[in-house]
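All protein chains but one are shown at their positions in the complex.
Entry: chain A
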Amino acid sequence: MVILHAGLCPGLTAEMIQLLKANGIQTVVDFISSDLEEVAQKCSLSYKALVAVRRVLLAQFSAFPINGADLYEELKSSMAILSTGSKSLDKLLDSGLYTGEVLELMGAPGSGKTQVCLSIAASVSHSLKQNVLFIDSTGGFTASRLLQLVQSRTEEEEEQVEALQRIQVAHVFDIYKMLAALQELRHCMSQQVVCSVGPVKLLVVDSVSAVVCPLLGGRQSEGLALMMQLARELKTLAREFGLATVPTGIQVELDIGGYEALEERPGASGEEL
């Protein structure tokens, strides 16, 4: 819902906005969905001017449809499949991580989620030479372990150093900072600013549930709203910029109760590895 303000489009002056506001039309949606004849009469504005403004606003704010064939062509040319570095995992995932998609890893404590994340990051950074952003919210990222994983792939020190330099790590420990990090990444990529290394191809979030769990439950639904925000950010990043996104979650066995509409496994859908 965008608020009408002067300069939003040519022909929309401040006086017009004042008159419209006085009659209860504040946002673009209000304007477009109202009956222009009535508005022209009530606000004593020219009907032609209103129609012209509406045309411009519609052009500016509506979404354009795209046909299936074009979509398919676009996907074929832009989607890439990143190998995870482990053959059996690749086979399970139908040859690897697809860019533009979100893959969720879920598991009990100590089952190896962080290790899989590290090894995927090492493989993408070293074998495919792509940049990786690793968002760590549990403190489980150990650079020496990552070095071990990279060393098992190559003996040369220079390659190891390069591979490590392509992986950026951000430490965020609460939901707002994580949302800020994701939005900063989105901003960075949409401006095509070279963030010191280049465009990111893989985003790993370890783990999503660590920042979401403190918010869920009880009678308030704010936590759910924030969780959905986070999910939407991840999905948008994956779709718009062609990233492969890998968040991890936890698996809780017993039903603690008190969760009405929500399963206690945040993000329960997804492949369990």
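Definition applied: a contact is a pair of C-beta atoms (placed from the backbone, for glycine too) under 8 Å apart; a residue touches a chain by one contact, two chains touch by 3 or more; residues count from 1.
As a convention for this text, contacts and distances are computed from a predicted model.
A.B. asks: What does the UniProt entry say the missing chain is called, choosing from "thioredoxin-disulfide reductase (NADPH)", "Transcription and mRNA export factor ENY2", "COI1, F-box" or "DNA repair protein RAD51 homolog 3"?
C.D. replies: In UniProt, the chain that is not shown appears as "DNA repair protein RAD51 homolog 3".
A.B. asks: For the chain left off this view, which of A:C43, A:V172, A:L202 or A:L237 is in contact with it?
C.D. replies: A:V172
A.B. asks: What residue numbers in chain A mark contact with the hidden partner chain?
C.D. replies: Given the touch definition above, chain A has residues 1-3, 5, 26-27, 108-110, 114-115, 118, 133-134, 137-148, 161, 164-174, 176-177, 179-181, 183-184, 187, 195, 197, 207, 209-211, 213-218, 220, 222, 225-226, 229, 233, 250-254, 256-259 touching the missing chain.
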